[in-house]
Every structure is written in structure tokens, then in C-alpha cells.
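Every protein chain except one is present and positioned as in the full complex.
To keep things simple, chains are lettered A and B as they appear, and every chain counts its residues starting from 1.
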Amino acid sequence: MTSVSIPPVTLVLGGARSGKSAYAERLVEQQAGQRIYLATAGAGDEEMAERIRRHRERRGEGWRTVEEPLRLVPVLEAEASGESLILIDCLTLWLSNMMFADLNVEYEIERLVRCLPDLAGPVVFVSNEVGLGIVPENALARQFRDHAGRLNQAVAAAADAVVFLAAGLPLQLKPQP
Amino acid sequence: MTSVSIPPVTLVLGGARSGKSAYAERLVEQQAGQRIYLATAGAGDEEMAERIRRHRERRGEGWRTVEEPLRLVPVLEAEASGESLILIDCLTLWLSNMMFADLNVEYEIERLVRCLPDLAGPVVFVSNEVGLGIVPENALARQFRDHAGRLNQAVAAAADAVVFLAAGLPLQLKPQP
Partner (left out) sequence: MTSVSIPPVTLVLGGARSGKSAYAERLVEQQAGQRIYLATAGAGDEEMAERIRRHRERRGEGWRTVEEPLRLVPVLEAEASGESLILIDCLTLWLSNMMFADLNVEYEIERLVRCLPDLAGPVVFVSNEVGLGIVPENALARQFRDHAGRLNQAVAAAADAVVFLAAGLPLQLKPQP
């Protein structure tokens, strides 16, 4: 079997409906191995359930789904292996869950970044860029936007590859082309 | 007369006031032919009337303006010819008009994409990227944002060339440089 090998840590960044998840899925499907879809969405939200359903339909065979809204690091450490490829969809929702649960976001982001070099298999993160609109009037939204920007910067700094998606098309940010 | 030839389908994508329309106009003006400005703005809105006025002032001679808020496909099929170049400004407003008129947006997008390969002359679409801010609190705005993202992805996939504009500067997304 021919197989392309993906780097240890990839970040796929983009706006809403930019094709980030589909791109990340294709990336993982290029490589042989056990594919794990780590969904950070909770069950509750109707829009989220619809999103998960769409993702399930689009993904090919050979994926296992793990749902974990908060405890990202232990799940990554438990699931990563020389045989696995993990797609985390998405960091933005994880952040939102952490803020809702009143966790120490900066500490958790640091923990995530610190666990990455020791994972036994490759991981692909999907995350939203949310900082390119007008400053939100809502203080919580401004705080979320600040955390999201810092989260994206931290994971991008730790990643081997970073791709920005717009209208379904990839733009390579790292390594510099 | 020297003339550059533009590809059959081009998408010019960008934010508000990013210079998308001016870039698309310059693109069309590089090529000889009958220039058609297909405005999807309705007459009603004051801000829109102002926008059309500005565009009219900036455009050089040799443009004919066609206004069509909804029926994009028949107008494209009627106007496209071996002698014409059509600039559609913009897809985002067309989407907004369709949602206001309660049309089946997914069906209309598919119809648009399906008509493109058979058009007799080149078309340049202008469209807004609207998915890079905070999730809107308003459910209709979220729905609009989702449709807009899918519309941009569909047209980008069908296009020969896709350019992203930021601060008036183009970034080529397709073909990959």
C-alpha cells in the first residue's frame, strides 16, 4: 500500500464553512493507519448535532469517533500510538467548553502544547480564526476572541505544518513555502 | 490592440472594503471585449445605491450595467458571448436577496455552478468572506454565514482562478502558485 506520511503536528485554520474539516479529513485519509475522530462537541446543542451528522456522512470508512468536550490532553495521550492518526475537531469548541466550565484556559492551553512533542502518533487540529471581524460588543465574546487567538498562536508555534483554508482552498502558512 | 486573456471563471474573494471590486474591474479591463457589470444590488437600500454610484464613477468607459437581484443564471446565459466579459458584483448580495425571497438557496447555488462550464464567455465573480469573525448571536446571520461559506466553496471549486484580496493586495489561492 502506498501511503503519504503527515507531520507529527498539523493545524488547519480557517473561518466558518471554509472547508477546514473536510481538508483535515482528506489529509488524514492520505495516510495508512487507524483514524480517530476526536469530537470536542457536546451532545446538547442542536446545531452541533447537525454538524457532527454531516461530518459522519462525509467521512469514509475506517474512522472511530471519540467524543470529549474538555479532557483533551489525557484522551490524546491515551489514543495516540504508532498506528493511529488523530483528527481533533475542533479547538475552538474545546475553548468554548472550557470557558463554560470555568476552567483556567491559559493553563490548559499550556498543558496541551506541552504534551504535543511526546505523543506517539500524528495529530491534526482543526481551529477557527475568529478575530477578523469588528470588535464584539459583548465582553464575553471579546474574551473568547482573545483566548482563541492565543490558543491558535500557541498551537501554530508548536505545529510542524499550519494551513489556512479559505473557500475550501489551502494556503500554507508553515513551513513557509 | 494587445490584450491579456482571462480564464473562463474567476472568483475574487475578500472582506468589506478590501478592494475586491476594483481589482475585478481592472482584471476585466485588461482584456478587449464588451464589458458587462452585473449588479446584484436591489434599488431600495440607500447604502447600496451609494455603493453602486461609487463603482460607476470608478469604472472606465465601455461598461454596460445590468441589474438583477435574483435570476443570475438566465442573465448569465443570455449575456455571455464570445465578445463579452461579465463581472458579477456580488455573490454575497445575491445570496442575501435569495434568502429574503425565501428561495431554496442550496438548489440555486448548484444551478449556478452547473451553468458555468457552458457559458460562452468569461465571468468574474466578486464575493465576500464573512466567516472569520465571532459566531453571530443572531440565528439568521449564522445561517447566512453558513450559506455564504458553502457558496464560496462551490464557486471556488468550479473556478479556474481564485484570488483573495486584503488591503487591496491580491493573494492567489488557485491555481496554487
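Just so it is clear, a residue touches a chain if its C-beta (ideal position, glycine included) is under 8 Å from a C-beta of that chain, and two chains touch if they have at least 3 such contacts.
Just so it is clear, the model here is predicted, and its values are computed rather than measured.
**Student:** Kindly note down the residues of chain B that lie in touch with the hidden chain.
**Tutor:** 14-19, 47, 129-134, 136, 138, 141, 144-145, 166-169, 171
**Student:** Which residues does chain A use to touch the chain missing from this display?
**Tutor:** Residues 11, 13, 15, 129-135, 137, 142, 145-146, 148-150, 152-153, 155-157, 162, 164, 171, 173-174 of chain A touch the chain that is not shown.
By definition in this document, only the chains that are shown with their structure count from here on.
**Student:** Could you put a whole-Å number on the gap between the CA centroids of chain A and chain B?
**Tutor:** 31
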